[in-house]
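With one protein chain withheld, the remaining protein chains of the complex are depicted in position.
Naming follows writing order (A and B), and every chain is counted from residue 1.
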Amino acid sequence: MAKVDALVGWRNLEIGCAITEPGSSRKLKTGDWRSQRPVTDRDKCIKCGMCWIYCPDIVYSPTKSGYFKWDGNYCKGCGICARECPKDAITMVMEGE
Amino acid sequence: MMDAALKDFKRFTPKTLPKMEAIAQGHRACQGCGEVLALRMALKAIGKNMIVASATGCMEIITSPYPQTAWQVPWIHVAFENAAAVASGIEAARKVLMRKRRIPRQRTTIVAMAGDGGTADIGLQALSGALERGHDFVYICLDNEAYMNTGIQRSSCTPYGAMTTTSPPGKMSIGQHTWKKNVPAIAAAHGIPYVATASPAYYTDLMNKAKKAAMIKGPAYLHLYSPCPTGWRHAGDLAIEISRLAVKTKVFPLYEVVDGRYILTRKIKKPKPVKEYLKLQGRFRHLDEETIEEIQQRVDREYEALVRKAALAEAE
Partner (left out) sequence: MPKRVGMEVSLAASEAACAADADLIAAYPITPQTHIVEHLSELVADGKLDAEFVPVESEHSAISVCVGSSAAGARTFTATSSQGLALMHEILFIAPALRTPIVMVVANRALSGPISIWNDHSDIMAERDVGWIQTFAENGQEVFDLVIHAFKVAEDPEVLLPIMVNLDGFTLSHVVEPIEILSASEVSQYLKPYKPQMVLDPKKPVTMGPVGMPEVYTEARWQIESLLRGSKKVVVRAWKEFSKHYGRTYKPIETYRTRGADVILITMGSVTETAMTAVDGMREKGIKVGLVRFRLWRPFPIEELKRAVTGVKVLAVMDRAISYGGQGGPVFTEVRSALYGQSGQLQVFGFVAGLGGRDITAAMFEQMVKKAIRYAKKGKGPLYELMGVRER
């Protein structure tokens, strides 16, 4: 797993060990957990957004074209998007294939 | 009272879902986690003007290992059993600080969140206290039906028959031998304005309920069905399918309790057999036909009781 440096001296810790950078978890690329990845066939895609709303890892994001962009940095490859796609436009393929 | 608060309520549709995310990518939930998904949906609906008090549990641990946080809204974790009390403190503090003009007057949704253990077991007293005192906050119970964070031990929300590491099936045991505690009914018994159950499979329903819970003044309780592939021993892509089946088999009915009146938000006219739901999950694999039939009967009975409550409210 991506390891991001936590080696901070006590004087440099924020008050109460707080984290002041919202959403800094993006530094952790959880995509390397994945063994399979989803591939969308845009000919079949109806831009319904099921992949986006049903993704636990917030991997899909809406774009101007109406399609949803996949982000391999964070996708853990669970396959919910493929299973829930109403048009079977998404298939899971083994990484490296 | 309800109607006034919801004057400006607009239902979400698949086309009007907010883009805002309270939780960022890079969180460490297991592959296919239904709990973080249910949480994501609820918080999207509430919007960014919120403060979250979290109990100890999966969601706390996957979002906040120092030095990174997945949170994009203000968030505090204190301990396991006290999310409702911490949220009470935040709510009351902001109330007095606004009155004393020390912070700008603005309605911020105070959210307390906990798992089923943090809600139904160790946190029940703090929850009851906060509901009874009438704080203006939303309590979200993310029910994955066991203590997943510590390694799948049974809670009082674990369903009958389920295998957990502390309710193992054996020669003398069918697995969990008690029936799931009805926490929404306990919450409703406090006479609070809003209680609802919701499932991530029915995302607009879930988000509409979360939005209502935030808009209503006073305590609101949301009980969110949260599939756990790791603890329930199901395939990583099945969280939504299982959520859907839980509703269609009447195992997890969707309803609201608005000012004490029960409303079924999804009536199940042609229910699927409970067996279809059970068979997808390794935690029920050991159950024999007799036990499955026992579960089926109990599910039917409980659903009928719910239907009667809703009919009674409708007749009023």
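The rule we apply is simple: a contact is a pair of C-beta atoms (placed from the backbone, for glycine too) under 8 Å apart; a residue touches a chain by one contact, two chains touch by 3 or more.
None of the values given here were measured: they were computed from a predicted structure.
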Contact with the hidden chain (one of B:Asn82, B:Thr119 or B:Ser226): B:Asn82
Residue among B:Arg11, B:Arg99 or B:His177 touching the omitted chain: B:Arg99
Touch criterion as defined above, residue of B:Leu17, B:Ala53 or B:Met163 at the omitted chain: B:Ala53
In chain B, positions touching the absent partner: 48-51, 53, 60-61, 64-67, 69, 71-79, 81-82, 84-90, 92-97, 99-100, 102-103, 108, 125-126, 128-130, 132-133
Chain A, residues in touch with the chain not shown (by the definition above): 6-11, 13-20, 22
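Throughout what follows, only the chains that are shown with their structure count from here on.
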Computed distance of Cα centres, chain B from chain A, in Å: 23
Chain A contact footprint on chain B (complex, rising order): 14, 17, 19, 21, 23-29, 31-34, 36-37, 40-41, 63-64, 66-73, 200, 203, 229, 235-241
Chain B partner contacts - residues on chain A that touch it in the complex: 4-6, 8, 17, 19, 21-30, 33, 48-49, 53-59, 62, 71, 73-74, 76-80, 82-84, 92
